[in-house]
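First comes the structure, then the notes that go with it.
Note that this complex is displayed minus one protein chain, with the remaining chains in position.
Each chain gets a letter, A, B and C, in the order it is written, and its residues are counted from 1.
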Amino acid sequence: MSKTLNVGMIGYGFMGRAHSNAYRQVGQFFPSSYRVVLKAACARDAAKVKPFADQWGYESIETDWRKLVERKDIDVIDICTPNNLHKEIAVAAAANKKMILCEKPLAMNGIEGKEMVDAVEKAGVANMVWYNYRRIPAVTLAKRLIDEGKLGRIFHYRAKFLQDWTIKADLPQGGQGLWRLDVAAAGSGVSGDLLAHCIDTAIWLNGDMSSICSMTETFVKERLHTLTGKVEKVGIDDACIFMGKFNNGSLANFESTRYARGHKALYTFEINGENMSLFWDLHDLHRLQVFDYRDEGKIRGWKSVHVTDNSPDHPYMDKWWVPGLAIGYDASFTHQVADFITALEKGERPLPDFRDAQRTQLVLDAILDSAKNGNWVQVKQV
Amino acid sequence: MSKTLNVGMIGYGFMGRAHSNAYRQVGQFFPSSYRVVLKAACARDAAKVKPFADQWGYESIETDWRKLVERKDIDVIDICTPNNLHKEIAVAAAANKKMILCEKPLAMNGIEGKEMVDAVEKAGVANMVWYNYRRIPAVTLAKRLIDEGKLGRIFHYRAKFLQDWTIKADLPQGGQGLWRLDVAAAGSGVSGDLLAHCIDTAIWLNGDMSSICSMTETFVKERLHTLTGKVEKVGIDDACIFMGKFNNGSLANFESTRYARGHKALYTFEINGENMSLFWDLHDLHRLQVFDYRDEGKIRGWKSVHVTDNSPDHPYMDKWWVPGLAIGYDASFTHQVADFITALEKGERPLPDFRDAQRTQLVLDAILDSAKNGNWVQVKQV
Amino acid sequence: MSKTLNVGMIGYGFMGRAHSNAYRQVGQFFPSSYRVVLKAACARDAAKVKPFADQWGYESIETDWRKLVERKDIDVIDICTPNNLHKEIAVAAAANKKMILCEKPLAMNGIEGKEMVDAVEKAGVANMVWYNYRRIPAVTLAKRLIDEGKLGRIFHYRAKFLQDWTIKADLPQGGQGLWRLDVAAAGSGVSGDLLAHCIDTAIWLNGDMSSICSMTETFVKERLHTLTGKVEKVGIDDACIFMGKFNNGSLANFESTRYARGHKALYTFEINGENMSLFWDLHDLHRLQVFDYRDEGKIRGWKSVHVTDNSPDHPYMDKWWVPGLAIGYDASFTHQVADFITALEKGERPLPDFRDAQRTQLVLDAILDSAKNGNWVQVKQV
Partner (left out) sequence: MSKTLNVGMIGYGFMGRAHSNAYRQVGQFFPSSYRVVLKAACARDAAKVKPFADQWGYESIETDWRKLVERKDIDVIDICTPNNLHKEIAVAAAANKKMILCEKPLAMNGIEGKEMVDAVEKAGVANMVWYNYRRIPAVTLAKRLIDEGKLGRIFHYRAKFLQDWTIKADLPQGGQGLWRLDVAAAGSGVSGDLLAHCIDTAIWLNGDMSSICSMTETFVKERLHTLTGKVEKVGIDDACIFMGKFNNGSLANFESTRYARGHKALYTFEINGENMSLFWDLHDLHRLQVFDYRDEGKIRGWKSVHVTDNSPDHPYMDKWWVPGLAIGYDASFTHQVADFITALEKGERPLPDFRDAQRTQLVLDAILDSAKNGNWVQVKQV
């Protein structure tokens, strides 16, 4: 009775695992008319992709993604490769009329992004980008509160994504698990890896940015390159700060780094509206901090909302456990698959799709441009 | 090559779902020589168990647990029924040489518990009780720190489990989802439901208790009974406080209630040792608070340890994501299945087994006895 | 034009300093028709009291409290001695028609307390006990919310006062700064010293207790006695836990210890009402945590109210700085003097007076009785 959704996964790293877990879980927690089938896993090295496929239950493997995107039994291509392969794969998959779920950031830059948007729109295939933080229930709740108009005029939006894992100067760049330090594979450093998440959420919650001014820094200038075996110049940004304006007149203050000792993956955002302010923190992802100016004056304060009620009040949570019991980071991916399927069922555009993700790409372009030239840059609008 | 572990699940409620998710996840995150197979789901009402079985991928259903425990193709019986059925099912399953994974509390009381321990030990079958909080990584880390002797002499152990979901006087008792309010099905109220968790963790971390003194209260005296349709006396304890002593000389202070407005499932414990203190809180389950007296005086303070490093430093976490990304409540069950399988592989006793869980049962007996008689009670030792 | 209030201070320790600071500050922050004059400081040892008097601006010294209480130029006697002298001094001061501000606890026990209440009431002199925590703005705000009926039916009241300063076994007992460890001077340990505060606040916020059951423990059995030079048995309670019932039907859970590694002076209380719960913590004394069930469901959470608005919304704070700027522990004494003066001006009973503080004394009696005899004890009502 149910339709199948046959997934072809390219990549087997951190994201390959996170997505696979979501595909396996979605049917139990978010029943639908679709049954997700793990059809094939693909990577260049059969010795590596085979055990991955076995462990996660993929029915087959491929070692050439070009073959995978041509397979008739595949409905969806999931791109979990380093960033420099996104465009080529996506364009080929679109040409083969596959639906595409692409890891973020969409592309190496806005030019590639544009090409990808054009490809999927021309092919008319469903497409989505894994900006998974939109689907953390506390973040989704923030979106609802904003859409209800509870915040009033917005004055400020602040976001940070702080890590500390690359402080060690003898950490190499390039290769398995370290391609994010290699500019050839990643395109950029913290801006594309971490700020991309912050920007996607910000645009979703607060609309597009009009102009920005940024600075970047590379603290460790040279690192051993795993692929070449030589000490090579580090081309990525280790840290990036930018300020700017949103189209709605509010001010932006963004920062990301991998040199903030003590922070593992501290993605936080805060939005200050005339009547309400919101704050969220990935390290305690199940909580949303809410300041509601409507509250009685003497007991006004920041509310720590534990977004775990199994009721429609708290997005997605009616499908999980009982109040007070937190779900994990991984659930955000399960929610994304669930929403993708819902969009298919309703014939709607799954979000963020390539076009939507391209808005983030254009902010990233502006960031690198401004950092290079030391001036304010207008953000191109999609 | 891998052995199968065929599960027969009895019940389909909150716990039936939590355990099923664990069975489905364990192979991907904790590969072993066993493959868990969801063989059969069982409940009296076929119309209810069938959709559950379909959604979670059970191969078959049963409507009589007696048939299930006799099926040759079942290796493990998982008991997720209300408490008043635990004993009968477990004894029958043991007689049929099935391994048994039983929901907590083990039994309605110590007498039943003793019968169950005898049954599984006589049958020589592997057995375990789902005191899942032992497997929250932060809690497991607490155990490691204690076992390493870091705390020194222990002075205090405090635990609370606070909820607020039964304040409404028009909430009925009995029936699906509400059997925990019905003394005939549950045996007791917050003591068996919530304090049982607190006691299990406490005994695991701090050893057995020697004596206790308790009080209980039932705030809402009568509730509509769903099964009889009549307003009936409420027989459970809505709240329970007890104090006592551990065998190691430290003092116990425990409390549980379903009338603490503002708390969803606030299970907290704190242990104060001569050299180190630890605090944990289910609402932020991925954190362990640690006070280390060895720290330099001027920067001594409670450390908020985000127990999410994907390294052996943080129990279980090397199998999940990257530092900073929290796992959910549900993962504790996955860990428990993984540990059960490891115990099978090593031929070790999986813990907590029935004998271990009986220690908690005897404290619960003492609590109800003391509350009834208003005096101090010696805790029977297993 | 303004009347003078001539203070005679007995004692020069921690509390002597705290009260003196309050006397010096009150006129600037809480102007009134009275001018507080530091008239005389008294202690047995002139060599110790003289520098204290000079530093704090006392006009004269005395070395015999009997002389002080007879001086015509003294209006108020402030008793900051060890507990075992409270009664004798207070009775003599009352006989001399002095107003009396007595450090807490009121007395060594209820019998002494009764004698003191009788003495001041017979003499008709204004009297007050320094349970200063009532005057922390966040605590006073809690009282207001309760008095407004915002909490509805009360189910639970919990309080703790945890310290860690006596874990060292080689800390002596007795003498300057250490008389709190000497049962002869203090009467009891943590119960009279710390729980007395918790009980006073509890009675103020939640009314009298009807019955309690307690346990005490002395972890270090012998300590060198500074006054005798010998190792002597420790007579105080190092730790005390009690549970009980308030007259309004709510449950009490109280604990205090000086062996909770990591806590300096962690006095916390929480009160759970049907419609609102409140939590306060001395370590962050400027905050009140409020859970308001009236809040919209999806954004219900514990509010951290920073009780620092310089408006009448936040008790006392309109006299201090601007919003966000916290006052210290010391301000609670300044507030208490201000309120004492207001009571004098209005001809009202300053609270807590001796009669009010005697209610706490009777709970303390019940605690020691229950701990000794291991049974439930009815609390005598004033």
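Here is the rule we go by: contacts are C-beta pairs under 8 Å (C-beta built on N, C-alpha and C of every residue); 3 or more make two chains touch, one makes a residue touch a chain.
None of these values were measured; they are calculated from a predicted model.
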Touch criterion as defined above, residue of A:V36, A:I61, A:L106 or A:I241 at the omitted chain: A:I241
Chain not shown: contacting residue from C:T4, C:S33 or C:Q55: C:Q55
Hidden-chain contact residue, picked from the options B:K39, B:K114, B:H156 or B:H306: B:H306
Contacting the left-out chain in the complete assembly, out of A:V7, A:M276 or A:L364: A:M276
Interface residues of chain B (partner: the chain not displayed): 141, 144-145, 287-288, 290, 292, 295, 297-306, 309, 311, 313-314
Interface with the unshown chain - residue positions in chain A: 155-156, 158, 164, 167, 213, 215, 217, 219, 239, 241-243, 245, 251, 253, 255, 257, 259-263, 272-277, 291, 293, 302, 374-376
Contacts of chain C with the absent chain, listed as residue ranges: 14, 17-18, 20-21, 24-25, 27-28, 31, 55-57, 163, 165, 263-266, 282-287, 306, 308-309, 320-331
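Definition applied: only the chains that are shown with their structure count from here on.
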Chain A and chain B: spacing of chain centres that average the CA atoms, whole Å: 36
Cα-centroid distance, chain B relative to chain C, in whole angstrom: 42
Distance between the centres, which are taken as Cα means, of chain C and chain A, whole angstrom: 55
Multi-partner residues of chain B (each touching 2 or more other chains): 263
